[in-house]
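Below is one structure, written out as structure tokens; comments come after it.
With one protein chain held back, the other chains of the complex are shown just where they sit.
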Amino acid sequence: MLQQLQAHLKTIETNSEINVVILKANGPVFSSGHDLNELLTNDSEANASLMDSCSSVMQTLVHLNKPVIAQVEGIATAAGCQLVASCDLAYASNTARFATPGVNLGLFCSTPGVALGRCVHRKHAMSMLLTGDMISAREAEKIGLINAVIDSEVNGNATLDDEVLKIASKIAAKSPKAVEMGKALFYKQLEKPLDAAYEIASKAMVENMTKIEAKEGIDAFLTKRTPNWSNND
Amino acid sequence: MLQQLQAHLKTIETNSEINVVILKANGPVFSSGHDLNELLTNDSEANASLMDSCSSVMQTLVHLNKPVIAQVEGIATAAGCQLVASCDLAYASNTARFATPGVNLGLFCSTPGVALGRCVHRKHAMSMLLTGDMISAREAEKIGLINAVIDSEVNGNATLDDEVLKIASKIAAKSPKAVEMGKALFYKQLEKPLDAAYEIASKAMVENMTKIEAKEGIDAFLTKRTPNWSNND
Partner (left out) sequence: MLQQLQAHLKTIETNSEINVVILKANGPVFSSGHDLNELLTNDSEANASLMDSCSSVMQTLVHLNKPVIAQVEGIATAAGCQLVASCDLAYASNTARFATPGVNLGLFCSTPGVALGRCVHRKHAMSMLLTGDMISAREAEKIGLINAVIDSEVNGNATLDDEVLKIASKIAAKSPKAVEMGKALFYKQLEKPLDAAYEIASKAMVENMTKIEAKEGIDAFLTKRTPNWSNND
């Protein structure tokens, strides 16, 4: 599954017809993480290789040249919760639930904690990691693990599918090159001190402005027309 | 405008009669960022110089020896939103709105993302950066971009002006030297690992305690009188 996901993301990376990725489950559970039987029967070498695959997929999501939106229904636990934390954006139905329950099995969710700890305040991360308790979609929204709960009863007849597609379509209509550069720069600068962050961000802005898509976008805005990215990318 | 703001901040820096800065607009818009015509017609060198000026102003706010409070009415977008994120504190009226809409023009708000990404959780920053959507003052408060919405209908007849002035006056009544040292240390230690952060913060505390203003402040507190900073700074 991890290898297929990785291979699929690599294909997406080079497909210029894809502008945004929605990561969702084909079933009632978003993802409950690793197969425990596999972890138990693997030797250390096999588990090391499995952890490498898993951490690679998570980092591929962060470094992918297109935004990734997690669309969560059902439960997202352990590496499944890590998937949500690793996406650029995340939306969930009001029945979705989240946990990092490894601690219940004597196997602390250390790698999920890498993504979770960069996504929410540390006391919220530690509460999930130490208790292993499920939190509701509403709580996940409150702590910053997801952007919003899409509650079909509150939001009229809108389904999670509709709403996430609407957000994805909005982002897909932007210049793909500007989005690619912007996403990459965002995560890179976050790991730097303020002055170094401004240095690389300023360079990125200047480079962005020399590109035809910024000229097209600004000209379209100033002349009140819709920008045409496709002819310019 | 950036050069004037920079020069003004430098003047403020050395004016011992100013203890706190309130940054607000002289008009219905807080700031909508750069002039798009200028960006479009500039060559790369001119844009690089413009980005340098802009990043310098933002870092001057962070490093200024006096606290800076953003008082936001109307819209704060792109570098205007970055200004808000770069101030130490921010308050807004309930009609204020915030966005990093560069992506709509093919020009990702990379430099605003430096300030925004250090101010709010990353999924909230990414949502603003990728969609370019306006968020309300209430939403900005919820994610940590501003400290509070001052809603004159909720808070009786209090206006944003009154409330921000009250907060500024409260801070202006503290020892300017202690505030200067404390602000500088806060941002510096945040960029260090925990042990190094404690090392420089402990040194700062000890140095702070040798100063006459800490002796005055503690003595005033213990003898139940109002401290007199002005005679001691």
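To keep things simple, chains are lettered A and B as they appear, and every chain counts its residues starting from 1.
Following the convention adopted for this analysis, a contact is a pair of C-beta atoms (placed from the backbone, for glycine too) under 8 Å apart; a residue touches a chain by one contact, two chains touch by 3 or more.
Here the structure is a predicted model, which means the values were calculated and not measured.
When the omitted chain is restored, the residue from B:K24, B:H63 or B:K211 that touches it is B:K211.
Across A:Q6, A:T95 or A:S127, the single residue that touches the chain missing here is A:S127.
Although one chain is not displayed, chain B still touches it through residues 67, 88-90, 118-120, 144-147, 167, 170-171, 174-175, 177-179, 181-183, 185-186, 189-190, 193-195, 197-199, 201-202, 204-206, 208-211, 213-222, 227, 229. Looking at chain A, the residues touching the absent chain are 36-37, 39-40, 42, 44, 47-48, 51-52, 54-55, 58-59, 62, 102-111, 113-114, 117-118, 121-127, 129-133, 143, 187, 191.
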